[in-house]
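Note that this complex is displayed minus one protein chain, with the remaining chains in position.
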Amino acid sequence: MTPATLDAAALRADFPILQQQVNGHPLVYLDSGATSQRPRQVLQAEYDFLTGANAAVHRGAHTLAAEATDHFEDARAVVAGFVGARPEQLVWISGATLGINLVAYAIGNATAGRGAPASARFALAPGDEIVTTEIEHHANLIPWQELAARTGAVLRHIPAHDDGTLDMDAAAEVISERTRIVAFTHVSNVLGIINPVEDLVALAQRVGALTVLDACQSAPHLRLDLPALGVDLAVFSGHKMLGPYGVGGLYGRSDVLETLPPFLTGGSMITTVTLDEAGYLPPPQRFEAGTQPIGPAVGLAAAVTYIQDAGIDAIHAHEARLAARMREGLVQIPGIRLLGDAPGAERVGLWSFDVDGVHAHDAGQFLDAQGIAVRVGHHCAAPLHRRFGITASVRASLALYNTEDDVDALLDAVSGIRPYFGVNA
Amino acid sequence: MTPATLDAAALRADFPILQQQVNGHPLVYLDSGATSQRPRQVLQAEYDFLTGANAAVHRGAHTLAAEATDHFEDARAVVAGFVGARPEQLVWISGATLGINLVAYAIGNATAGRGAPASARFALAPGDEIVTTEIEHHANLIPWQELAARTGAVLRHIPAHDDGTLDMDAAAEVISERTRIVAFTHVSNVLGIINPVEDLVALAQRVGALTVLDACQSAPHLRLDLPALGVDLAVFSGHKMLGPYGVGGLYGRSDVLETLPPFLTGGSMITTVTLDEAGYLPPPQRFEAGTQPIGPAVGLAAAVTYIQDAGIDAIHAHEARLAARMREGLVQIPGIRLLGDAPGAERVGLWSFDVDGVHAHDAGQFLDAQGIAVRVGHHCAAPLHRRFGITASVRASLALYNTEDDVDALLDAVSGIRPYFGVNA
Amino acid sequence: MNGLDSLYQELILDHSKHPRGSGLGPEEGRTASSHQHNPMCGDDITLRAHVDDSGEHLLDVTWEGSGCSISQASASMLAALVEEDGGETGLARADVDRLIEGFREALRSRGTIPLDEETYADAAALSGVSKFSARVKCAMLAWVALEDALARA
Partner (left out) sequence: MNGLDSLYQELILDHSKHPRGSGLGPEEGRTASSHQHNPMCGDDITLRAHVDDSGEHLLDVTWEGSGCSISQASASMLAALVEEDGGETGLARADVDRLIEGFREALRSRGTIPLDEETYADAAALSGVSKFSARVKCAMLAWVALEDALARA
């Protein structure tokens, strides 16, 4: 039984970093969208592994190596289970950026004739189209630009409405018989709106296109069942979900992973190697070249367990409640424009906003002086900001350890920004 | 002042994992060539960072983000300095395998016309040759096989003598006017012999070929000055040098890094991004897409500091002394054949051997029953084993925390292998 | 019996030194082969299953390969089991499937499910392997090869 509600104030005790003062104020950490903080339990799990059972996995017969392999594969099962997948559908990656590049390069390799005969299904021809959206993080945009440039495929974009929701009518036009790949984010890291994954998958499946989901901003906050969502591939980063740096997950439907050519090559992903050629293992090993992030994988499993103990639905409800409170306060402050404030949209707990007359960097600096950590800039989504006619915004993003006090501290401070900088329009 | 000699018995106290019993015997860890163990200081540095200053780097104006950025860039300076490089010549990578793939794919991208106009110098044409050696780890072999297959370049190999040294006469033939890349290991993870880097670099420079050094097995054990060695690019893994999983270094000469096209793309490596194209930052950022392994980088700097405090020359001398003791003992045991026992060769502290009549797996299991952790198999160097007419060997590899007692325990146990399995030839 | 001796029982070392069914039989009658390789340690086997004309019965198993004593002994014990239990008419496919499934289950049980001697004959001595997770693949190799070969026989 997982709890229905969350006691964030109690959970905070598990996060040593949150206990500190910044610039003479208690730290109010509202930058979890960039990277989350780690609970003791995660640090402890890694520590216990590294001081008790650490060894290179899958390669040795000695006792430590066997124990390490068990820990590593158990971690895979935990993380796979968290997103509704089977262990063999979960590839360890160093993070979401690597994961999307993996998919793009593997498709490029299929295009270059690499992989098994069945890999040819992924090969792109000039004139084939790759579709992404106007609201993507650079990580889910530039790898596709590069793939298009290398293969002669054409990159197209699903536009967004002024309120930040995707233009699904346009999507139905953009996704055509020429479309081979549809890559999109579950939740934009700027807007917080939950996109209609099933509808996009349906449009893609109608034309037989491969779907790639960026689940970075949903995995920590929403109950995920990736097989049920119907996407072919999905990525997420450990460090955004209470876990360590340097680890993340690539989920793939079995038939997709089985036919996708390898990307990184090297040790532990091979069958027979001669000086001139190599055979490759089945997934997930085929995509795990070299020494894997073993300690971080163990830590990520502990993070997932922590989230499961708190209850992912309780987390979502808690964050949604705080986000609603934040919105209510922000819309009352003169000169604040929220990005993606679409009426009735389902959301995760983050808000980005523009402060009229004050550059985001200055606004962020002002908040920081009061111990409030927010992100400022384009948040790796420059085209989206250009779409809104700005170059930068302020983003406050929530995690399970945030409280109403955090939100109120933010609201109080934000109302002081324009007066401080002498903008009193 | 760094100490001239090493007190391994004292250092061991810093390694919690070494205090344990395995199968009723004190652990004798002789598998540092696969992954080293971490001292308290490394675990503590990561812990302190994660509980004190953790935040996403290079992107935020808030205090934690600025502190984290300082820690991260200070770590880069420490690790770069350790290999004689300037900070901007050191690219963070997740490990050596990723690093070699980075170089191979970046060259593939140059071949596909990506990058700046100056990147064209790296482009390969059909008939161009890539040279590696017969003794490489799969990580420094398969990425070149794949690059050759994608570009039409031809892969050639410098052969090894029966004693494991590279055939330098053959090297002078193999490296020709057609050679564009020479990729080789500083120290083979099977043989332990230090290869003649300067001679290979000279052969490569004579024909204007790019040199790529695999420094995985030298960085933890030898004083390295990569610029002085003259190589263009080099890689090493943190987890083999007392550091964390998920981090490593790619060193590059400045003019090489500056003209090499990017490999992974995404956030934090760009200048201006539109929906259709992106501009790229100068190195090292150009090669660091997405969230970097920040905690692991801080841990690796602590590992390097630990090594520097112990003294890299003292470490080398200590390990060489133990390796000599190991050799002396092993050659006296009937049925043991050492791989790479080249007279007078300079070495690091590892020995691989074949046990006549007993499969390596069985030998390793026997040793493990006595608490001795060695590696068995082809150690990701299948072609090299085939060269020696075997499929697997036993490898005992040393680190600074090993002692004479460890070596003696190994020798004692090895002499029991063939009797136990009833091979008394 | 210490841990090591429970792995390397006399019977296992015997089989590995004097393997049964070693040397591939002729491709006469209805046969199918499978090549299996353990990339981690280099164990390698080619196994040939000989079935009757109906394809319903497994007549015999032959193999060649190289590897550790566990993988060699396991192949030998499998061949012996088929020979002894099958007799003239061979083993029914369904029985072979059950044998393989039970073997896999026991080996993955981390020491909790033993193989019974009645059913598995000499191969029951491989029960001890299940406590050594890194060696389970060695013991499974021949059995996986048989499964694969039969699927195509």
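Order of writing sets the chain letters: A, B and C. Residues in each chain are counted from 1.
As a convention for this text, contacts are C-beta pairs under 8 Å (C-beta built on N, C-alpha and C of every residue); 3 or more make two chains touch, one makes a residue touch a chain.
Here the structure is a predicted model, which is why all the values come from computation and not from measurement.
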| item | value |
| --- | --- |
| Touching partners, among the displayed chains, of the absent chain | A, B |
| Selected from B:149, B:207 or B:281 as touching the chain missing from the view | B:281 |
| Listed residues B:58, B:114 or B:178, member touching the removed chain | B:58 |
| Contact residue for the chain not shown (choose from A:19, A:272 or A:391) | A:391 |
| Among B:5, B:272 or B:332, the residue in touch with the chain that has been omitted | B:272 |
| Sole residue of A:155, A:213 or A:376 that reaches the chain not shown, by the stated touch rule | A:376 |
| Listed residues A:167, A:258 or A:362, member touching the removed chain | A:362 |
| Hidden partner chain, residues of chain B it touches | 58-61, 65-66, 69-70, 270-272, 281 |
| Residues of chain A in contact with the chain not shown | 23, 359-362, 365-366, 369, 376-378, 382, 385, 391-392, 420-422 |
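One rule holds for everything that comes next: only the chains that are shown with their structure count from here on.
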| item | value |
| --- | --- |
| Selected interface, A-C versus B-C, where C-beta contact pairs are more numerous | B-C |
| Chain whose Cα centroid lies at the greatest distance from that of chain B | C |
| Inter-chain centre distance, chain A versus chain B - centres from mean C-alpha coordinates, in Å | 30 |
| Centre-of-Cα separation between chain C and chain A, whole angstrom | 45 |
| Multi-partner residues of chain A (each touching 2 or more other chains) | 59-61, 65, 270, 272 |
| Multi-chain contact sites of chain C, meaning residues that touch two or more partners | 40-41, 132, 135 |
